[in-house]
Structures are given as C-alpha cells and as structure tokens.
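Removed: one protein chain of the complex. Kept in place: all other protein chains.
For subunit A:
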C-alpha cells in the first residue's frame, strides 16, 4: 500500500506510515539532494549524500529484499554514473573545478563504479527501457511526495529563480538534458503539472492535484527548461500533452490495478479530482447535535492542521467555508461566524507559502468578498468586539446577553489585503488589459478601506485609526483630483445631473488629505506613519500645484536631514515626493527650486531605481537573487508611476535655463563649476554626433534648444522646446499644460536675453533697450528690470542711460588674453605651492631623521601654513625656518 495519504480529512491525527514508506522516503529525499547537487556541479555534496544514500539503503535492506530494488534507486545510480563519466571527460570543466570538487569527483567516480557492479543487471535493464522505469519510479515518488511538501517551497523558489536566468539554465541544459531524456515521461508529467497550474482556476481540486504533482516532479526546473526550449511550440505541445496525458492515465490505471488497491485510491483522488464537498457531510457524525462547542472544536481541529506538512490548503479553505455554512444553518450566532470568517481570510492569505507569489484572481475575489461580508456582519452587529488583545480563552462566541468577543484584527487583514493588491498589480503586465481589469478592483479596495475607516473611527483605538488613515492616504495621495481642479477653474458640470453627481461624490481629496494627515500628525506615535503621511501630504499638495504649502511642509518636517535612516519604501516615497515637488516648482516657474529638487534624483542616473519604478540592469554580482526579490517587492505599481521622461525633460529644461546664461557669463572663468553635470553630459553627447540631424528624442530637442539659446536665439530655442513632438511627449502630461507652456516661453525669452547680453556685450558700445525688447519680444519694463538686476549683481559691466533708454557698456571685462594671464597666474601659484611642499619636505627629512617625535609638531605647523594666503611666501619661509631651528634645539 503505497499511498497512505495525509489528506485524510476526517482524521487529522498523524498516520503511522509503513516501514517501507519511511525508508523509501528517506531514500528519495537523499536522491533529491543528490540531483540538486548534480545540477550545480557540487561534487563534494554529491559524495557526501551518496555515502548517506548508501547507508540508508543498507538500513532498508530487509524491505529491499522483500520488494526488490526500487527503480528510482537504480535510476539514480545509472544517471549518476553517466553524469560522472561525462564530467570526467570534460577536461576543461574539470580544470575549472576547485580542488575539493575535483577530488570528490574522482573519489565518487571510483566508488560508484564499484558499487554499481552489484546492480549491473538492473542498470542495464533500466538503460534499455528507461521510460518504463521512469514511470514506475514516478509512482514511487508520488507515494512519498505528499510528505515532501516542504520541498515545494524550495521548488517554487527554484522556479522563480529559473525564470530569471534562463540563459544560465540553458548553459546547464546539456548536462541536464541526459536527465531530461532519461526522464522523458516524467518530463511530460511535469508539463502536465504545469498545465494543471495554468488551468488552476477551473477547480479547487486541481490545485490539490497540482500540489501532489509538484512533489512528483523531482525537479520543477525541468519544466522550465522544457518551456524555454519549446517555448514557441507551446500550443501545439499542449494539445499533444493532453493526448499523452489521457493515454498515460490509462496506462497508469492499468498499472495501478496491478499494484494494488491502496494505490489506486491515491491515484483516483488525484486524477479524478473527486470533489471534496462529498466529504462534507462527514464533518460531523450524523446525529450530532450541532452547537457552539462542537463547531469550535471542529474549528480548532482544522486549525491544528494548518501549516503542517501534507495539509491541503485549498481543502482547508473549503472546510472553513463548509463550517461557516453549517454554523449559519444552525444559527449559532454572529460571534462564531466572525471567528470562522477571520480564519477563512487568514487561510486565504496562507495559501501562497511563498511571500513573493501573488494571489490568484479567484482567491483574491474570494478574499474581497469575505472581507466585505465580515465588515457587513460587524456593521450590522454592534455588539461584537474584536481585537488582537482578546485572549483565546476569554472569547465569547456563544449567543448570550453578553456582547460577542472575538479574537482577531480586522485592520491587519485589510492591510494584508492591500498589500496583496499591490502585489497583484506589481505582478501584472502593466500594458495588458488584465492590468486594467485588476485596477478596477482598486475601487473595491478603497471601498473596503473606507468602510473599515468608518468602523474603526467609532470603535478602534487611535493607533488603529492612524493605521487605517494611512492606508486611505496611500490610496489618495497620488491621484489627481480632476473634479476639484475643474471646480477651481470655475467650470461646472455641463448638465444638472453631472453636477449632482459631483456633489454626491463627496469632498475634495485635498480636504480629505488635510483631515486625515492632520489627525495623524496629532495622534500618531510611531514615527513611520507620520513620516509617510507628511510625504503623501506634500506629494498631494505638489500634485495639485500648491507649491508653497508643499514646500513649507517639506521644510518644516526636516525630513531631508534624516531620510537616509528610513527604510527603503519610505525612501522611495520620499524620492517620489521630491520629484513631484520639483515638477510642481517647475510648473510654477521656480526653475531654480525645480532644479534643486530634482538634482539628487537625476544626477545619480538611477532615477528609475530610486523611484521604485523598475530595476536597473546590473551585474548579477552586485545583486543576488534574494536581493532582487526584495527589490522587486518594493516596486511601485505602474498606475502610480511618475513619468520618467517628463521628469528628465523638466530637469534638463531647468538645467538649460540655469546653465546656459551661467556658461555665457563665465566663459573664461578657469574655475567655473558646473551647475548640472547631467546637462553637460547631454551637451557633450550632442557634440560628439558626427552628423547632426533634426532632433528626435526629448534629449536631442533640449540639446538643440540649448545650442540656440547659447547664441541668444530665443525663437529657435522656443521652437525646439515647444512643438508638437514635445507636447505629446512631455508637456501635455501636465494638467495645466497651456499655462506651463506660457511660463516656459517667457523663461526662454528672459534667459536668452541674459545670455545674449553676456555673450555679445563686448561687441556693443551701447544698445537700446527698445531694440532688445523688440528682439526678445519682452515688454520694456521687463527688459529694464532684467538688465538692472544684472548690473546690480555685477554680472554685466554697464550702466543704464535713462533719457535715451540705452545700456552703455563699460568694457571693464577682461579680454580673453587677460583672462588667460589670470589663469596662468593661478597655475603658477599652484606651481609655487607644490614647489614649496618639496622644500618643506627637504627640511622634514632631517627633522624626522633626528627626532621622530618632532613630526607631529611639524605637521601641525604645516596645517597652519596651508590655511595661510599665498602672498606671504617669503615671510612664512623665514618663520618656518626659525621654528624648525627652535624645535631642533629644544629636542637636543
């Protein structure tokens, strides 16, 4: 009797397994480890495990004598030998192996050769007919599979790993292919397994089935290997497989008949997918009076199976549902129902053992429904108290005069739900219809949070209220409130009905944000929630162009000083906020502020990563799979993304508006520093182009515009920055696009005027302001004010002649020759200083030679000297000499 399964529903007690099962399980486990070790070419591990296997096999000698040598054992021996021989042949690979591995390889090879002599006949027969053997082996595997569920997790990780590096896998493929071929049938089995995963949504049972099969497939990696190789022929193959599957089922059945009835039962259950509902009546013995105590007992029974090996998670969910139904039928009261609901939701969350995996759609739907129902119950019955702090034994689930007391935290469940939602969004292709469909659930999620918020406002502690408020904020802060925007523009809904709708839809998000955030500021005691709330608040302000509020909040919070101590998700939120703030400043025409806010994000060149909007392709060494998974979990879902091109464009245009006049003003300054490195980089890239065509990308547009601006040609600059291409790429993404464009034109005019004056002032004796105003299409007062500012800041050596309205140049700026001379002087200064240092050292040599302790004092003096000005070279030298002598004397 091979398949004594743990999925007994009525009886959750541990079943005593037969000695054979136990032994064989041990063997298969070891074999699995060996296969894994083979895959990663870990010879020492192989050797170690092989020795264990050998011992385990000896232990199970009595059983083997009775049953015959199990096929899977033979299979491994054959495979291992082949594998080793292959490795042995591979001279290059051997060279690359480290010493331990190489040693282990040779030892193992000898051992297995000797050992295999005992099984020669079996191995030969296996090699002749690997398929059949494989099948037999498979059954054996399945027999022990149910208990090897702990491997599932590993497999799942391995699977996700595999996905990430198919190339690497491909490399390994040749090695594994033998294994693949040898296990041709198993492979199709795995394929089928994968299929059943694909079909996973059609019934809960198939989930259970796939689980079993997961164990059966000795390595899921094979599935992916296959998938990779045959990726193109998938549909064809699938059909093929289905046929095969049918055939095989028959085959299996036949064989199963031969083997014995116990196994057949096992197979029946898996393949036939007997609905579990059948067993529902068995939950309680017939005639049992169903009351609270019985249900609770049952509930605890189910709960105990939770998390254990071999527990069918989907079956458990079904069980809970059934129990809920029973308790409902028997009117056991809301208390018990709430309790069961809590458990249903918890087990729904438990369904995926892997934290990275996301909920399947049906699970998700079920989860939402459950939470909704739970909330319904809670709202309807105000006499239910729930809380984490209610101890298990002080629960009151029975109907009585006392209010119900149930242990459990609805807030945690909702928070988890929210996270699951994020996970689902993260794992959906953002460009698919599926994403849109999933996104539609956001409304429901928000609804649930809103309801919970109402519930907790009346019943929860402030702490809980803060938490749920933050959830609410998180779902609000990134959405642009079009309604409020329209209203502020004075546009009413066109028809009466629309107006009604608008009014009924509640208050502006700004007001909500304000209320929620202020509550958190006042009441929150965990720093994190407040930090997040502030950031979201700023983000929301910035998004709606309330620049001053946003800026003031940012400055008041002092977050800039200590954000580096926060955890990565908060940092990502901070980055998002800064970016939004910068973009807001840009819209308001505060170019400098915009540039400063965006500088940090843009200068790193990792904006994408910093905003949590995607991973950068980097070396695998820098980030292992584990880290990558963590990083992936941090990603912001697509619908919350900030457009990176918009971000870069805003940054580059701000940089252009600042940098070009600055460059013109400091053309000859040797120590000119760059305002924006990235902008310069783009300029250089533009210069390196051998052939300059009309600009295509956003960057090229900005570079071309910069060049035009350098010449003071604002019209060309304008046409490069604002045109149809740029509008569709960038500017139309702003809500008040027209206003932004007007602001931009004006900025371009002003900065071009400044650049023009810087660049060409040397060729003018005087220039009329009227001409300038005409050239740059600016009003006379504006020109006047710009020029006055430049004169006051001593940027322009000129004076204004009021009666004639002209700018008279003073020509006091140094010529290029003079500039060069200044540069030379500076360089010579450096040279002298360097020379001096050599001289210092010459003295230091002696000082150090005679008295080592002197060094400290000498260095001190040197430090003092460096702080000095260059002028007193001679003087200082004397002083130093004197000091040196004094010191020397004193040390003698």
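Just so it is clear, a contact is a pair of C-beta atoms (placed from the backbone, for glycine too) under 8 Å apart; a residue touches a chain by one contact, two chains touch by 3 or more; residues count from 1.
What we mean here is this: contacts and distances are computed from a predicted model.
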| item | value |
| --- | --- |
| Chain left out of the displayed complex - its UniProt protein name, from "t-SNARE coiled-coil homology domain-containing protein", "AP complex subunit sigma", "Eukaryotic translation initiation factor 3 subunit H" or "Propionyl-CoA carboxylase beta chain, mitochondrial" | "Eukaryotic translation initiation factor 3 subunit H" |
| Option touching the unshown chain, where A:403, A:443, A:568 or A:830 are the choices | A:830 |
| Residue among A:99, A:525, A:673 or A:842 that touches the chain left out of view | A:842 |
| Subunit A residues that touch the omitted chain in the full complex | 815-817, 820-821, 823-824, 827-828, 830-831, 834-835, 837-838, 841-842, 844-845, 848-849, 852 |
